[in-house]
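Attaching a single structure in structure tokens format; questions to follow.
Our next item is chain A:
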Amino acid sequence: MAEQKDMVLEMENLNVKFVLEEETVEAVNGISLHMRTGETLGLVGETGAGKTTTALSILKLIDSPPGVLECDRMEVCGQDVLKMTTSELEHIRGSLVSMIFQDPMTSLNPVFTVGQQIAESLERHENLNKNDAWKKAEDMLELVGIPRERAIEYPHQFSGGMKQRVIIAIALACSPRLLIADEPTTALDVTIQAQILHLMKELKEKRNTSVIMITHDLGIVAETCDRVAVMYAGRIIETGNLDEVFNHTKHPYTEGLFNSLPNIKKRKHKLQPIHGLMPDPTNLPKGCAFAPRCNYATEACKERRPELMGFGGTHQAACLAYEQAGFHIERGKTNG
Partner candidate 1 sequence: MKKRTYRMAAFLLAAAMTAGTLAGCSSGDKSSEGGQTTQAAGSQAAEGQAGSQAAASGGESQAAAGINAKTPPEGMALKDDIVIGMKSKHTTIDQMEASNTQHNYMWRMVLDTLVHFNNETSELEPQLATEWSTDDGGKTYIFKLREGVKFHNGETLKASDVAFTFNRMEGTTSCNGLFLKFESVEAVDDLTVKMVLTDPNLDWPYMMTLPTSCILNEKAVTDDPQEGPGVGTGPWQIDTYEFGNYTTLKAFESWRGLPNAKTFTFRYIPEDSARLIALQNGEVDICAEPATIELGRIEEDPKLDLIVYDGGSLTYMAFNTQKAPADNEELRKAVAYGIDLDSIIAVAAEGRGKKATSFWGWSEYGFHDMGGYTRDLDKAKEHLAKAYPNGGATLDISVSGAERKTIAEMMQSQLKEIGLTINIVELDSAGISTTTTNGEHQSCIYGMGFNIFGDDARRILQPGSAVNKAHYDSPLVMELLDKAVAETDETARKDYYKQIQEDVYEHAPYIPLYYADGFIGVKKGTGGIDIYPTSHHDYSNIFVPAN
Partner candidate 2 sequence: MHRYIIKRLLLMIPVIIGVSFLVFFIMDLAPGDAVDLMAPEGATAEDLMAIRHDLGLDQPVVIRYIRYMGGMLHGDMGISYVSKTDVFDTYMQKLPATIKLSFASILVSVLLSVPLGIYSATRQGTIQDNISMVLAMIGLSMPNFWLGLLLIIAFSLHIHLFPSGGDQTLSAIVLPALTIGTGLMATLTRTTRSSMLDVLKQEYLRTARAKGIPEKTVVMSHALRNALIPIITIIGTQLAGVLGGSVLTETVFAWPGVGRLIVDSLNMRDTPLVTGSIIMTTILLSIVLLLVDLLYAVVDPRIKAQYIIKRGRKKRG
């Protein structure tokens, strides 16, 4: 039970489908996530891998219809999200779990002042009156590095990085246990990216918040995360702690991701992008979803879907190739 109390998120076998008139999009297929207090999990994958859908599912913010959410178990801080009524859900959103969205330009309501937008969740979750909520909103602004006088200004008066700071202030206003950051820096300049990441890390450590960092940028993961989960076509194909996944990569797709990163040390080294495209989520292959793009694929890969298997410690990967004794990927060979 003590261990249970420590768990911020327990999610077993999440499936999300979007049932449209013509077709069904299988966005998330059997994902399980477990997070402890203070932990930062990097959720990595290409666009369309189902990262955002997974994140939204935690808040049950999937539009339904057309979205259909099925899950064996989903608990946030020991509370069963699946059984919650709408109003109970609304109570944990923003207070237990908050979210930072990808594009700060469009994530703020243009007709309310930033102060109002921060104070709103304070009023709602912390039972503060208008004045106190406003004061605390100003405090939050200061916390994210914006002068408190600017609380009366509107989003259009802020730059992109400042907006993202405001969004972080909104997300952290009610001291959530779990913060989901959906590509929080993608839309920002590189210099601003570093500032924002630094800010997030600082605040997270101060408040001991758990973070799910959704990104396609392995660099960010390396900088900020304790654990990594790599997603492909709605599944987790490799997961483990930073060292396990980065230094002992098991899955060919993860390998592909690393190979497609530019290497500053070896400038002459050619980039090796993963050839092909992600499979159509409305028509996933029977076997391994990565098989068509995989250099190591065998006939078996096209027939059978691999399950996650352990590689010692927390490290797990889903690849049939390891059924053959002695198989290793190239990166594994050179690195370690």
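A quick word on the picks: all candidates are chains of the complex that A comes from, given by their letters.
What we mean here is this: a contact is a pair of C-beta atoms (placed from the backbone, for glycine too) under 8 Å apart; a residue touches a chain by one contact, two chains touch by 3 or more; residues count from 1.
Everything quoted here is computed from the prediction, not taken from an experiment.
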- Query: Among 1 or 2, which chain makes contact with chain A in the assembled complex?
  - Reply: 2
- Which chain A residues qualify as touching candidate 2 in the complex? 59, 61, 86-87, 90-95, 98-99, 101, 103, 106-112, 120-121, 124-125, 154, 156-157, 167, 170-171
